[in-house]
Every structure is written in structure tokens, then in C-alpha cells.
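I'd like to ask some things about the structure below.
Apart from one protein chain that is not included, each protein chain of the complex appears where it belongs.
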Amino acid sequence: MNRLSLAWKLYIAAFYLFLFAPLLVVAIFAFNASPFPSPPWRGFTLEWFTGSGAVTGKPGVLVDPIWLDSIGNSFRVAIPVALLAVLLGTVNAWVLERAEFRGKTFVAMMMLWPLVIPGVVLGISILAFFSRMANGLEDWLQTDLDFLRPGLPLVVLGQLSFILTIATLIIAARLRKFDRSLEEAAFDLGASRARVLRTVTLPFLSPALIGAGLVALLMSFENFNTTLMLVGSESPLPITMYGQMREGASPAINAVSLLLMLGVGGIASVFALTSKAER
Amino acid sequence: MTAKPAQRLTLFLLLAPAVLWLGLLIVLPHVEILVLSFSERVAPRVYAFGLGNYLEFFTEPLYWRTFARTAFMSILVTALTLVLAFPIALYIARVAQGRLKAMLLLLCLLPFWVSELVRTLGWMILLRETGVISYVLLATGLTEQRVEFLYNDGAVILGLVYGGLLFMIVPLANALESLEPAIVEAGYDLGGSRWTVLRRIVIPHAMPGIVAGSIIVFMLTIGNFATPVLLGGKNGLWFTEQIYAQFITRFNWPQGAAFGMLLLLLSSAIVWLGLRLTGQSLGTTLKQA
Amino acid sequence: MASSTDLDIVNVTKRFGAHAAVDDVSFSVAPGEFFSILGPSGCGKTTLMRMIAGFEHPTSGDIRIRGQSMLGVPANKRPVNMVFQSLALFPMMSVGENVAYGLTCRGVSRAEAEERASRMLDRVGLKGFGERRVTALSGGQRQRVAIARCLVLEPTLVLLDEPLGALDLKLREHMKIELKQLQGTFNTTFAYITHDQSEALVMSDRIAVMNQGRFEQVGSPRELYHNPETPFVASFVGETNRWQGEAAPASGGAIAVRLPSGAVVQGQGRAASGALAFVRPEAVALAQDPASLSTLPNRFEGRVSAVLFDGAASSLLIDTAGFEQPVRAVLPQAGPLAGIHVGAPVHLGWTADAMKVFAA
Amino acid sequence: MASSTDLDIVNVTKRFGAHAAVDDVSFSVAPGEFFSILGPSGCGKTTLMRMIAGFEHPTSGDIRIRGQSMLGVPANKRPVNMVFQSLALFPMMSVGENVAYGLTCRGVSRAEAEERASRMLDRVGLKGFGERRVTALSGGQRQRVAIARCLVLEPTLVLLDEPLGALDLKLREHMKIELKQLQGTFNTTFAYITHDQSEALVMSDRIAVMNQGRFEQVGSPRELYHNPETPFVASFVGETNRWQGEAAPASGGAIAVRLPSGAVVQGQGRAASGALAFVRPEAVALAQDPASLSTLPNRFEGRVSAVLFDGAASSLLIDTAGFEQPVRAVLPQAGPLAGIHVGAPVHLGWTADAMKVFAA
Partner (left out) sequence: AEKLRLLTWSGYAPQEVIDQFTKETGIEVEVTTSNNEEMISKLRATQGAGFDLAQPSQDRIAGPQAEFGIYKPLDMSKLKSDQFIGSMLEATKKNTTVDGKVYGVPHIWGTDGLVVNTKAAPKVADYNDLCDPALAGKTSFRAKRPALIAFAFANGMDPFAAYSDPKAYAAMMDKVGAKLAECKKNVKFFWEGSDQLLNAVRSGEIVAAMAWDTGGWKLNAENPDMKFIAPKSGALGWVDTFAIPSKGRNDDAAYKWINFNMRPEIAAKVAAAAGNFTASNGADKLMQGKLKDQFAESFPKAAIDNIRWYPAVPAGLEEIEGKVLDRLKAGS
């Protein structure tokens, strides 16, 4: 019995090592003064973050417009995605949990569907559909509809197509836990419907709204498969990283990755804190 | 009654976002690639209805072999992930308490919110010929020469299993968590050994979690793109790469659309089969996750 | 002119599809009365109460409060307030905010609402609890907050839907008495739902016994206990022995019932062929000597099959010739039969008045 | 030689950190006995039982079953079986598989296990239920499956941890009797945990009253009820009036207690300065005429403050001069005081023997 539990503990420890090994090496080699992110250790440097390019041949990521633009693009995608996901997710959750109508189970199944569609297929189908729509509309209206062409607006839509499912599920789960007699009690005590929503329902939902927003933000930031098919001239961070990785490993990518890890760690801790407050 | 039209309007407004979302971003695009997949190029800018793209798939061994290989490896990855994740989930759900438990779960989550590309980069740094593992092996004298671990199926499987772990652990831990401790104790109390209790009580109880985790991991694996491309090197061709290639390097959208439809069908079929074999339903399964 | 009743329910029916959850119910509640509706789970109590509160609309019939019809008046405009089974305290607000909520909804200024809420908290014995989170209260305290939240609005009528359901036994015993006292102090009309007969008996001025959407009997606790009008009321209110048999005429205005297992018992009531007979355990007289029971029309011999010692509520089960199931009687704790044990022979009997007979 | 006891607990202590959940407890259970452990929530009952079953290990002391020490024997090797509070039926198995589980664990062949399980189901009155899913059973049926699952293994000792806790009131009353009968038929030793005094009193041969990890008293139900040895037992078992005051000597071997509110009451027991006095409501005699109480050492005058009508369990609260809280007495339902109502003056009294006094 003891040998078994010791073996188990060792396995757990090995597992967590396995889990963090790749991240650790990425972080460590962001500081290696060598043109390749590989051993041996050639000394500590911050060139890959703030260097002017004099030493490494390329400017550090914090001053390189390529990376700065991609980070900016990622935010320009992630923020609308998160806001829309929370807003529409709330409405959808309401439909799932509160509305009564024929065909509701069908709608509920449909809402789950995006989860079982491979991201690449989502990407190509949206690309193909919107380009057909754009062709048709442009012929008809005789004007360019750029937002229907590959580009950040289309990336937002593509990511939204499945992130919305997740936001809906998170918010619906919270809404399901909501004791409806709280609303009735408020109504019974004389509150108007708007007031009930403002003082009782939304405060109760708020942890899930924040949680869904953060999850949407993170998922948007790290999405690759769908985004890849929909990018136009401006690429979000993962696409740029992919391009650069195909160009060959460089510690600059490690540096960006480390920044990403720090950002994600930050958001994740906020998330952990809010979900703790939820309990 | 006067309430009726107003109620209908409200319902309509509430449903509008869902209908727009599912209609414009999911259903119509899929109809579009379905239609597209049946169009054949007969001359420049002239297309006709036909089954050519699907025929191409079945007659060209390259395509269906890639397809079969992808499916097979995805199942393998799913099974491996399940086996590796189960003891972890069991520990998190049933042994760890309070703070340790929250910590372990959070630590599991963290790597997965970081981009897939970062994780893959990490594996590349570890595995490549000039990478960390090879370097350590050489430095400690375990090998005489540098060893290449990258650019083979093993590396792809490793990367995919790594990428799937979290999505297996969370549903498994959720399912195991909901198992009342009293039921496990009753299993022992009535004379069951550890193995009996695991086989007859714990695993059957965790079944919805096992299925949910497997479905998610399978879907993520079969739809993955970056990991096989970056770790697989010269030999591995993943089916998503074929789709990508048709769209991006061949400009042959109809063929790519056909491949997309086939991937969708394949994954749906395997998921459906998995659900049938285990007697679970999709809705409850996904809620578990 | 002020109405002489606080609440009038007039032929109210509520259908869900084909099923009538509440079926042609009428009653009135007088000002200051503690009125209970007692019935088994699913009999329609909550549905009835939700119609009074305004969360459901009757299929037919009228609901009047102080003489004014409430049809078409939304829940937030009715002068009734409800204490929910789950209590439904707002977890996102403090105790004080919970109590002040209804006042602020009415447009009372923040300062005044707080002031009045804190005075109400004093009155229910929660002085100084205003700042606490509701999650940091014990079950009994939460109960009192829920009631304070209603009473602060000075409603005509307070509706309570099994508010003690979630409490544990000892606390429930305690809150029964406290609730009754609170109602007395505030002199507010209470309409109270429960499926626990003991709660209804202890607290109420009048009780309506409800079954399958209909009222079986309305009356004071003693009336229901001693003079049930239907077999359902007889068996639902209080412990009782229950036998089924064939009616046969008997002397002296009494009615005889022949049990399939042989015995013939005599009681009061009416039945044509099939009959149900009820006798309360405390009405069963016991003796070692058959002579002391000779005046009783129902006299039997038996043997103690179980002694259920439970302090003041102890009882005996007696295997009796002619009865399929053992007869239940109160355990004698004094006199010659004190200390009777399993297997002891015993004589038992009861008067014809003590036995109620109904058509089966 | 076979041991004359089925279970011996010898000075068992269990600490969680600094807190002793079970504190130096010793007792023995004879073969065939129905032994209960009664105590409030958190007093350590479950911890004690889990040590017997083998899920916890005592910090010190010994646990012997039929004379053999169980220290170091894992749960799945002990000849005891447990019925859990939640029942812990295996939801992934059918009723028959649940019952056969323990047998197959022992290596009994599948066919024989099924056969024996189905015979056991017959015996607990669930003939033909073997194929059902456990989720498709009613509360009482599930209860019986849980017990059948233990009994089929023919254990020396069955442990039951509040198995009736989840049932509703009427069913609980019924199962109490059924459980006791089952134990009689199988003649198995039962160790039963509960915090409900009525359950313990009705079913047990002997009861141990537990408080804060220690045993306060072990005895038969009647001993506990009539002769409590500690104030805790006196107030925990049965309804009672409880007063706190100062001890003062009195005549005839009795002891007097002076309450802060003025009254002096006389009873039996011992106390040096601070004293606690207990009188059961049924021991309080009531009369309209003070003369009929003249033989009683404790005589007071009061006024009815509440009538708690509850059928056979009705009681009165009497505001009595010299007492801070109303005195509780049984509501007279016959005789001259029948129909007494709130506000009526009444005389009350009790014997010195009826009042137990303890050092506070």
C-alpha cells in the first residue's frame, strides 16, 4: 500500500515536471546570449527583449515593430471577441436556461456543435462563405466590402464562432445555479423587472461574466487553427510566431513566449481569484 | 391576451443573436463548403457540379492514407492521454485536499492557456539534435553523438498528448470528484480490493468524464495543425495540412472543401461511435467538461 | 368600507395542461388570523400560494385582498409578501440591505430605509446584525431575516411557504413557537403552507387540509384532530389506527364494521358497504383484567408485539386476534401496566365515539 | 474459546491534530444486541464508527471483534459491514449486483452469488427487484437494499450510520419499526448511530449517549429517560423543563434549588453551589384547585401563555411566578382542565422525585 502510494506520488511529480519542462526551457533560453535557443549557455542577456539589434542582428521584441504590431493585433481581436462573447453569451445562456419554446433542445444542441468542429474546418468554411457573400454583395452594391475579406474583422468572427459556445456554457452554468426564487422574492418585495435584473440577477452572474470574458480573452489570444485561415495583411501574435518559427528558431521567439506566459499567468490568477470569490 | 405578442417579440429578440451566430458563422458556412466541395473545375473560371473532389480522395492513396493515418494516430493519442491523465485526475480529485488540490489543478491549467506554439517551441528546444536533451545525453556521456528526437512520429505523438492532457484531466477530475467517498468506502467495506473498487466502482462512475475527455482530446488532436507541422518534419503529414495545402498552396478550394467535409464527417462518426459504445449522450458529456 | 376579511379566494382553479393543480378552492382569511394550508407533497399548496402572490394566474376564479380583486395586478404591486421555502435571501447583499430592499424599491430614501430596517431587525431579535453577510448567519437567524424583510413593508398578508423545511429538528421545534409569537406581536395576517401536521396544529388558528388540488376540510386544529370529516383528514392529521372492512348496522346509532380478518368493531359515522374505521392510539384503553373494559363496545384480547419506548410519546404494538396488523396504543407509564414487556398478554378496548367510520 | 462479546472498544482515542474527536471511549456489545450511540452533531459518532469499520485508525486504544484485535486489519478484511448515512448504494450496478458485490469480492462464483443475493432480497421483502436499477427504488426500498447488501455477508457486526437521516418523516417512523424487526429476524448484532433520540429510544436494547467525544452514560432507553446521570443526558433525551440556580439543602434527603428569578424548587440529586434542575412536562401536575396539589413539595400558580395543540403530543406553556421562562406541561385532554385556553389561571406542581438536580 505504501509502495503504491509512493509510486503514485513519484508519478505525479514526474508529470508536473513533464508539464512544465517545455515552458521552462522556453523561458530560460530567452536570456541566452546565443543566436540559437539551444545549449550551451553562453551567458545572460536581455538583448532579445530590449536590444537595438546591434548585437543580435534583429531588434529585441519590445522594440521590434513586427512583434509590437502582432501584439497590438492580438488585442484588437481579443477585446472585441471577449466583449461580444460575454454579451451574446449572456443572451444565449438566457435562452438556454430561461426561455421556453419549441425546438429549444435543437437550438441547445446546435450551440454545442461548434465544439466538435475542427478549427481548420471552421476557418475554411467561414472563409469560403464570406468570400462568396462578398463577391455577391460587391457585384450588387458596386462597392468594396473589405471587412468580409480575410482580415481582423473576419478573424474576430471566426474566433467568436466557437468561443461563444464556451462563454455561453460558462454563463449558463452559473445561471442554472441561480435560485429563481431570488428574483421572485425581489419582485415580490416590489422591485420592477429592470431593478430585479440590476440588483439581483446581474450581481449574481458577475463572476461568470468576468470568468467568461477572461477565458474568451485567453482563447482568442492563443487561437491558431481558425485564425490561420482568416488572417489578411495584419497577423495576430500566434500567426506571426508560426511564421517566425518556420523561419527557424530564434531566442526572440522565446522572449515573446515568455511575455505571453507572464501575461497569461496574470490573467489566470485574476481568473482564479474571481472564481474563488464565486464560492 | 395582450401579453402574447410582447412575449413573442422578447423571445425573438433573445433568439436573434443565437440565430445570427449559428446561421452566419456555422450553418451557412458549412453549407457553402458542402456546395463548394461538389464543384469541379472544367476550365479556368468555369466550374460544374460533380463528385470529382471526392473521387480524387478515394482514388489517390496519398489522401486516404493520410486520412487514415491521422485518424489512427488521433485515437492512439487519445488513448495514451487517457492512460496518462487518469492517475493524475484521480490524485487531484480524491487524494489531494484543500490548497494542494487547488494548486495542482491551477498548475495543470497554466501551461494550456499559453499558446500552443509556445509549448511546441519548448518541445523543439528540448528535442532537436542541438537541443537540451541531446546536449545533456552527450555531456553525461550516455551517448557518443548528438541524437535527433525531433521530426518523427514519436515527437508528434508526444506533442499531441501533451496538448491534450489538460482537456482530459479536467473532465476526469470533475467526474471523479462527484463520486461520493462513502461509495468507495462501501466498496472496501464489503470486502473489495483496491483493484476491484477501481474496476467496478471508480471507472464506471468516471465513464461520462472519460468519454467527455476523450471526445475533446480526440477533436483537438485530429483538428490540430501546428504541432504535427512543427514537430513532425519530413514524414508526418496530418490531414489538416492537406486541407491547408489545398487552400493555400494549391488554391484549390473545392478540393480543400471536400477534405474539410470529410474531416468533419470522420470526426463526427468517431465521436458518435464512441458515444454509442459507451452509452453516453453528447449533451451531458459536454456539460461534464 | 373596509372589508372584514384580508383575503378571499373565490372558486379558484389552476390548470397545467389537463391537470388541475388547484381545483375550485374557496376560503377567506380574517385579519390577524394564522391560517395554514396542510397537505401532502404535490397537492397544490405552492401553486395556490403563488397565485396569491401574483407569480401564477388562476385559470378561473377570483383572488381578493381586502375586498379588491388582484386579477391583473402584478406581483410587485400586491400588498402581500412571501417568505420562500428556500428563504431566498439575497446573498449579494448584507442583512441590512436585504431588509431595506423592499423599502428602497418603494422609493423610501436610503437613510430612512436603513433606519427602518435596523429597527425591524431589533424587533426580530437581530440587533446589530445589519452589517453581516447573510451567509454568515445560522439557520434560525436567516429565518428571522426573511420574515423581517417581509414585515418591514407592513403587508396586509404574509405568505409563508414551508419556511421551516430546511431547519433541523430541535431548531424547528423552537422556531414554531417563535413564529407564532412574532405573528402575535405584529398582529399581521399569516397564510402558512406546510406538509408537517405538527407544525400546522401547533401554530394555526385555522387549518385547511388540502389533497389533490381540493380542500378536504377547513377548521381549527382541534376540530380536525377530533372530528375529521374525511378519511384523508383522519389519517393525515395525527397518529391513528386504520382498518378497512364491510359496514353493518349496529345498535344505538352506532355503525359496525366487519374486518376481513374477522373482528367486528363499532364506531360513529356513515358508510354503505365498504367502510374505513379510525381509532387514535390514545383512545385505546388497556387492562390486565377484562372486567375493567366491560362497558366498552369494542373489547379484544392481544399480546404485546413491540414496545416502542419514546419517553412521553411511547407506544405499544399489540397483536390482536381478528386484526391483520397490530393495534397501536399508548404505552402505560404508570399504574399496574407500567413496565409491560413484549409477549405479555393484554386486554384492550375503545368506545364507539372514539372510532370514526367513513365510506371507503 | 468464543468470546462472550461481539465488539469491545478499549480506551479508544482519536485525535485530529489537537482536537480529540473520540476521547477515551470504552464499551462492549453483546451478541445479538441492538446498541445505539446517540449524540449531537459533531460529537464524534461517525469517527468512532469509522474506526470500527477500519477507515480510520485510533490514536490509542484497542478495537476487538469477537476477542480479536482489529488494529492493522484493513477495512476489507474485517468481519463488520457498514450501512452508510447516504446508503452508498452503487449507482452503476443493479440491485442484485449491489447485493452480490460483497460475495463476488470474496471469490464466491457468479452464479452462487446471484442466487444468494436473490434469496437475501426475498428475505428483506424485495422479491424480484434484482434487475432494477437502484435509482428506480423508493427511499424505503433503497434502505432495505443497503441492509441486505451487508447481511448477505453474514457479518459478526453491522454498523449503521444514521441510515434513516435522508428519509421523510412518515417513512422514518415506519422504517424504525422495520429495522428493529429485521435485526430480530437475523439475530445480528447492530451498532447504530443517530442524533435523533426518538430513533435511539424506540429501537435500541442499550444506548450510549455521547458528547464531545466522550460517553456520558450507557444504559437502556428507560434508564436514560428516567434516570439520567448527567445534565447533558437529561436535556438531550426527551423533552424537559430546565432551570439553573443555587443549591440549598432541603428536608427529607431532597435538595432545594433557588432560581435567580425567585422560586425555590425541590428535587433529588446533588450539587454544591450552582445547580441545574430538570422536570419532564408529563411530570408536571395541573389543577384548577390548589388543594389537590397540596401533597407536592413544589407548588406554583401560573397563567397559560400558549396552548401547543399537537394531538397526543400537545403541551401547554405556563407563565409562572418566580420562573423566567414559561413552564412546559402536557395539555390535559380530558377531565376538568380539558379545553383550557390561553390566559386561563392554573395551579401546577411536581414531586421531588420527578425533579433531577445536578451540579452546574
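Order of writing sets the labels: A, B, C and D. Residues in every chain begin at 1.
Going forward, contacts are C-beta pairs under 8 Å (C-beta built on N, C-alpha and C of every residue); 3 or more make two chains touch, one makes a residue touch a chain.
The model shown is predicted, which means the values in this text are computed figures rather than measured ones.
Partners of the chain left out, restricted to shown chains and counted across the full complex, are A, B. By the touch rule set out above, chain A reaches the unshown chain at residues 35-36, 38, 127, 131, 134-135, 144, 146, 149-151, 232-234, 243, 246-250.
Along chain B, the points of touch with the absent chain fall at residues 44-45, 60, 62, 65-66, 69, 128-130, 148, 151, 233-235, 237, 242, 245, 247-252.
Quick note on the criterion: only the chains that are shown with their structure count from here on.
Note: centroid distance chain A to chain C, computed from Cα atoms, is 56 Å.
Annotation for chain A: no residues touch two or more other chains.
Under the contact definition stated at the top, not a single residue of chain B touches 2 or more other chains.
By the touch rule above, chain D contacts chain C in their complex via residues 169, 176-177, 180-181, 196-198, 201-202, 221-222, 225, 237-239, 280-282, 306, 308-314, 317, 330, 333. Partner chain D is touched in their complex by these residues of chain B: 180, 182-183, 185-193, 196, 200-201, 204-205. Residues of chain D touching chain B in their complex: 53-55, 74-77, 80-82, 84-86, 88-93, 101-102, 105-106, 149-150, 153.
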